[in-house]
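Heads up, one of the protein chains got dropped from this complex, but the rest are sitting where they should.
Think of it as A and B in the order they're written, each chain with its own count starting at 1.
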Amino acid sequence: MPDDVKVTDLKEFKSVGKRNPRPDGVDKVTGRAKYGADFFLPGMLYGRVLRSPHAHAVIKSIDTSEALKLEGVKAVITRDDFKDLPHAQPPYGPIVHDGGDITRNVMAREKALYDGHPVAAVCATSDTIAKKALKLIKVDYQVLLHVIDPVEAMRDDAPILHEDQFTNGVEPKPTKPSNIFRVMKAERGDLDKGFAEADLIVEREFNTKAVHQGYIEPHACVASASEDGTVELWCSTQGQFNYRATCAMVLGIPTSKIKVTPSEIGGGFGGKLPVYGEPLAIKLSMKARRPVKMVMSRDEVFRSTGPTSGANVWIKIGVKKDGRITAAEGVLKYQAGAFKGSGIGAAIGCMFSEYDLDNIRITGYDVCVNRPKVAAYRAPGVPMAAFGVESVMNEIADKLGMDTVDFRLKNAAKEGTVNVQGIKYGPIGFIEMLEAVKAHPHYNAPLKENQGRGFAAGYWMHAGGMSCATINVQDDGTVNLLEGNPDIGGSRASMCALVAEEFGIPYDRVRTTIADTSSLGFTLFTAGSRVTYATGMAVVEAARSAIKLMVDRAAKAWGVTADQVVWENGQARPASSNVGDFPPMTMSELAKKAPMMGGAIAGHAEINATGQGPAIGAHLVDVEVDPETGFVKPIRFTVFQDVGRAISPDYVEGQMQGGAVQGIGWALNEEYIYNDKGQLQNAGFLDYRMPVASDVPMIDTVMIEEPNPNHPYGVRGVGETPIVPPQAAVINAVENAIGTRISEMPASPPKILKALEAKKRALAAE
Amino acid sequence: MGEARRYTGSDEGEVEIDAPTVLVLFRKIGERYPALKPIIEDGFAVSIDGQIYEDSLFQPIKPDSEVVLIPKIAGG
Partner (left out) sequence: MAKHHVSATVNGDPVEFLCETSQSLLEVLREELQMTGTKEGCGTGDCGACSVMLDGRLVCSCLVLGVETEGKSVETIEGMAKGDELHPLQRKFIQHAALQCGICTPGFLVASRALLEENPDPTETEIRFWLAGNLCRCTGYDKIVRAVMDAAQEMRESANAR
């Protein structure tokens, strides 16, 4: 954290760490809360998008004339309405922002690159007319061969998505275009020496499928463009400031001309970080001179918004007989989707990082394929790699005859461990967490026939970044807090608790508003597990700045200096009886007197939060396998996580439980299914099978609190870590239940039955 | 230097650079390794004696600090 931010002096908390009712709770249980599609403007038109039915095709021409003639249609847009933007050029940083890619994903230019790629859009006086208009747009496609598997896309004879893309990170520089955007490597120590020293080496190849974040609210926005060149956008987003910047770039207008107001958001998990329909709605509104509402259907969400990468993962680990790892290697081949940029970098930084390893090498390939461009899904890039690593770790423990948690303890990172990126750890609670797993009653509970237990650990490093906060003390002494993060998981409750704690006032005397882009300084998105950490830091700073102002006023009122005044429990009082016999001044008093003492009482902070540490978790799960149907039912699940300090324990538990269940779906049922034309076959919740209430048990949580000394309240980001361990834990449990190794996800019933059959045959052959 | 090593064109894992702040460090690295110059401010964070600093150009660096260049952190 900034050097002037101090850890709180408070030893006991009144609001922080309590189960406070969330301030938006009543609106959400009554249906009053307004999400992206719940907004209406007078004269509003309805926007719809025409999408390519082909996985890979040249767009030769688009004829919109018939659509424009349809009564009720007010505007039609195509690639001609958007300026081309330059592509990022080498050298490429670790994260590539490519305007050329972004504008092409919003509206195709030369080629359609996936089934669902936007090709044109219309707005009309009713949704029915808009849909009719789409049917009247004639697009002349020249269908090309397509490729959706990353390993196939890496072959020399694969259809090429981008003729101007040459693989980065290989020497000599290639002359033939490739679907491989780049190769990333990280290495530490002497891998060959490490493997030479090993008593046992296990290597395995894994395959995972693309899975979608699955937020229940489809993308939705209303855009209103004015004749003076300004634009108002109301939308469901994880980052209104980021959306403003991206829309401005795609539309070629200054950011200062756009005001983005975030609605309540019905889930995101990283999927509402990129823009989709928003620039289209704005452009349509500019042309039609009326507000335009654009809401995606569920079919469009699946076909056209970023899932996470499916992957081919190869892991090789060598150990000594005593369980000490001597070398670890990984090769990752990730689907990036139609445009470059999968989570290879994060995978490399995290997949082995909870372990103390001397010799590591990881190679990652970012591969373009004819699928929607991937978007972040909670710890983006890491779960697939962790699935491979933890599966091999469990296999090694088995082969060594060693308890699987003891094997982790033998290699656990601790304070002073250096990871593959060269980061040296401060205090981290991994060993304490592993001990907690072993001590938990779940660990040794008896299992019945067809049941199995699985375990996995996981590492994630969360973000900090820019956050702003403004506090205004009302004339009744209550506090209005303005912060910039859409509330996905209950963060408003935590902000209210932190501010209430700083002021020493009851929780319900703080009210939090989420700002639009005109009302607050730049605040980075609600993602990266950063909100309670970074915005929490900002609101604490803003509170302290308001307190300082009130302390100064009380001191002036008493004719003493500020250091002779103490703020406690919502009031200013003399530091000791030596200072004087002044009765304390409460917030309400100071607020009422504010006009006479210099003006309204406010505090603000604009920070870049730093000092975050690792966020580590471990999952323990029991499953029961039905040998006749291959159906796998998780029957007991315990999530362990180092949460630093739980400002709102209810919502920290919620993050742990939600991530675990997403992992269950990822491991057992969820996958994108394409036909041989590259068209998505299961673009709906019936056949894209996410867990329902009857699929899962209660999810028990164990929160370990090893406070981060760099945060005023010891917070660690918690939102994303819970999706890193569950897949390997569930698959490991299935392996133990059926007695066969499983190296792919999802381990859906047909695959389980096949594995059982193969095992039966192998036994019969003996 | 991990990921950054790709850009230095050498196998140097460690170098000694005299810099009082991250801003000066980045400038000097950019001078020594021209391939890193256009991307270092936008693409990299630093770990100073184990603590991560991202977008912190004015962050002071002590004379004997150990600094590691790491890629910026993404999230979802």
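Throughout what follows, a residue touches a chain if its C-beta (ideal position, glycine included) is under 8 Å from a C-beta of that chain, and two chains touch if they have at least 3 such contacts.
Here the structure is a predicted model, which is why all the values come from computation and not from measurement.
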Q. What are the shown chains that the omitted chain is in contact with?
A. A
Q. Of A:P150, A:G239 or A:G654, which sits in contact with the chain we cannot see?
A. A:G654
Q) Among A:A33, A:L144 or A:I253, which one is in touch with the chain left out? A) A:A33
Q. List the chain A residues touching the unshown chain?
A. 19, 21-22, 24-26, 28-35, 37-38, 40, 127-128, 213-218, 264-269, 295, 297-298, 488-490, 650-651, 653-655, 657-662, 684-686, 690-696, 698-699
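The rule is short, and it goes like this: only the chains that are shown with their structure count from here on.
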Q. Okay, in this complex, where on chain A does chain B touch?
A. 91-95, 169, 184-188, 213, 269-271, 273, 343, 345-346, 348-349, 375-380, 420-426, 461-466, 527-530, 608, 610-613, 710, 720
Q) Which part of chain B faces chain A closely enough to touch in the complex? A) 1-3, 6-7, 35-36, 38-39, 42-44, 47, 49-56, 59, 66, 68-76
